[in-house]
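Only a single protein chain was left out; the remaining protein chains are all shown in position.
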Amino acid sequence: MNQEWVLWLFEGIVVAAALMILFSRSVFHAGLNLLVVVLSIGVIFGLYGSEFLFISQIMVYGGGILVLILFATMIVANKNSLSSTESSIPVLIAAFGVIVIITTWVMAYQPNGVPYVIPTPDLGRKLILDYSLPLEVAGVLLLVSLIGATLSSIQKPVAP
Amino acid sequence: MSSLSRMVILLLAMPLAGSLVTLIIGKKKLVLASLLPSISAFLTLVLSFLIAWQSTNTSQAAVGWEWFTIGKQAIALSFEFNRLTIPLMVIVATISFLVHIYSISFFKGDQSLPRYYSTLGLFTFSMLGLTLSGNLLQLFIFWELVGACSYLLIGYYRQKPEASAAATKSFIMNKIGDSGFLVALMILWSLGGLLEISSLETSSISIEIKTLISISILLAIFSKSAQFPFHTWLPDAMEGPTPVSALIHSATMVAAGVFLITRLHFLFTPATLQVAAIVGAITALIGGLNALKEKDIKRLLAWSTLSQLGLMIMVAGNAGFNASFVHLLSHAIFKAGLFLVAGILIATYSNYDVKNLSTQKKPAWLVITVSILCLSLMGLPLTIGFLSKEFMAAQVQSTIFLGIFFLVSLISILYSVRLLAVVIPFGKKIELEQIGKVSISGFLFLPVIILAIASVWIFYSPSPVSAQWISEQWNLKAPDNIHTIFGIVWVTGGLLFAYFMARNGEINRIGRFLPAIPFDHFLQKIFIRPVFFMADTSRRFDALVLDKGLHGIAYINFSIALFTRWFDENIIDGITDFIAYISKLIGNLLRQFVAGKIQSYIWWTVLAVIILFMIMR
Partner (left out) sequence: MNPIMSLPVLATVLFCIGLLVVIFKKNTIMILIGLELMLNSANLNLIAFSSYRADADGQLLILFILIVAVCEAAVGLAIALRVYRYYQTSIPENISELKETAS
């Protein structure tokens, strides 16, 4: 297809941004790069026919998790965390070696087939009808984790 | 064991025992150090008289014991008693005793006195052994011992470097002669063990061998009796104490050479005797001329001894053995006396110089004793010196030697008058210093007086000019009247001549006409310096070559040691260090699992999972 380059483009963006996270010197930049990664993955979701997931990515990650991360970064700020220098280059090289090994192993699989796009209404129907229990449990989980996170991060009021 | 052998053993044991006891006890009680040896010397003297009496009575010629056997040859310890050994034994014992008495007072408060008396005792023992020995090997042993004692006694004053130098010189010169003695012993042994003197007399040995043996023995005699060219040690030996000079270097040890030539007279062939006569003549002249120049009183007496010894050897070389022996005995008496008197003079007036000693007024008894002794030295009639010299002159057949004899006699008179000038003021113009009463200990002057009295003729023969008894005992031809009268005239004339010279004050200046012959210097250059040079060269060779070799070996050793150390440090330690390093690495690795770092935990877990998947594939 002549629109395959879009997929490649966004795959490239994903990899590039992920590498930027790996080599970034400050947590804040890493957070921002994470946003880029996530949004690009959302685009890929969209390219594969689930606009629902695309939008969910944006709302959840962009609107929620990233905000959390950035706020936490600012709270857990050490003098050296903003400009932390990572050394151990040989270890990084070794780690890249691991990546290469796993990737080549994975690439041994060569499935045949044509991608299929699933329409969103079908998705919705499946969610409500077949997966209603996991949906409710997920909601409860969210509630519990919300309360728990809030409780654990309560700080005693600091006297001025 | 016969009584004679017992007495001989006692005679020898007495001074030796005295010597040892003095050495041990004397250090603790200094007072005993002088008393014990004198008692021992007195007992020795008594024993010598007893032996003399016993042997003449029983006419026993020898005593002997088995000593040891080499192969088939047996060597015995033997002691002979004859006209030669007995008189000398008595003289040695007497003079030794007198010197002991003299030393009591001479060495007042000397701390190393025990050493002196013990060496003196040892010397007496050795000299008596030498005199009585009937066996040449035995005699040689005592000969060496006497030389060793002389060395110890010359170098008695340890602080004086001249004393030890003189002692060394005397010992080394003696040793040169002793090599001759050893050669003679070797020849005699190879001829069949002929070491007994009595058996030697009757044995038949070819003339050539006899010449060889006698030349070797002559070498020993020359060095012991200080003949030319071995004479330089005797004047230097005066560095020792005066009693030592009296006993050893005038009366006994130096006389041992003359004694030996008389004992072994049958071994000496005409050729050897010729050599002896010439050397004796040269020595006599050297001694006399040097005595004319010498200022030091002791050295003057030493040169005089040299001269008299030369005369004795010269006469012996003219086959007058017994005559020279008789002169030996009489010379011993008055020379010992002169030395002791010189000791008194030096101690009392604190001066060595003949000229300076003559400026003080001397007590009368000192004048008389010195005069008697000097007259005896001159050989004036009424003294034993005259008697023995007459006998010697009678023996000399050759005209040349006779002429030399009378020349030396004249020279003796001249230097004797020099000595006499010390006590008798010849020149009237010189005023003598009046010193207060000089007190001299009885121990000092008693021996001197005894020896002076012994020099007078009365005790030996009724007539002052000839001794019947002596010519009978020693089988000597009595000098006939012409010789006697000539002798008297010569001596008296010489005395007058000397008297006039002394009156003019010339007597001390005679020597200035004589050249100074540096014989000692000559010896030094020719013999001593090359030896030192050789010693130095060998020492340098040793240091350079041998020590360098040793250094090389040490260096190799050291290099091996260094290499071993390098090997041990780097390789062996390296291996152990490497093993430790590996352990550290493994430890560090395994520590990751419990290090408390969360991220490493995650890392290792993931690795484990991957490996697990890989395996399970």
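To keep things simple, chains are lettered A and B as they appear, and every chain counts its residues starting from 1.
In this text, a contact is a pair of C-beta atoms (placed from the backbone, for glycine too) under 8 Å apart; a residue touches a chain by one contact, two chains touch by 3 or more.
Treat the numbers as computed from the prediction; the structure is a model and nothing was measured.
Undergrad: Determine and list the chain B residues touching the chain excluded from the picture.
TA: Chain B touches the chain not shown through residues 594-600, 602-603, 606.
Undergrad: Could you list which residues of chain A touch the chain missing from the display?
TA: Listed in rising order, the touching residues are 4, 7-8, 11, 14-15, 18-19, 21-22, 27, 30-31, 34, 37-38, 41, 44-45, 48-50, 52-53, 56-57, 60-61, 64-65, 68-69, 72-73, 75-78, 80-81, 84, 86, 88, 91-92, 95, 98-99, 102-103, 106-107, 109-111, 113, 115-118, 122-123, 126-127, 131, 134, 138, 141-142, 144-146, 148-150, 152-153, 155.
Here, only the chains that are shown with their structure count from here on.
Undergrad: Report the inter-chain centroid distance for chain A and chain B in whole angstrom, where each centroid is the mean of the CA atoms.
TA: Taking the mean C-alpha position of each chain, the two centres sit 125 Å apart.
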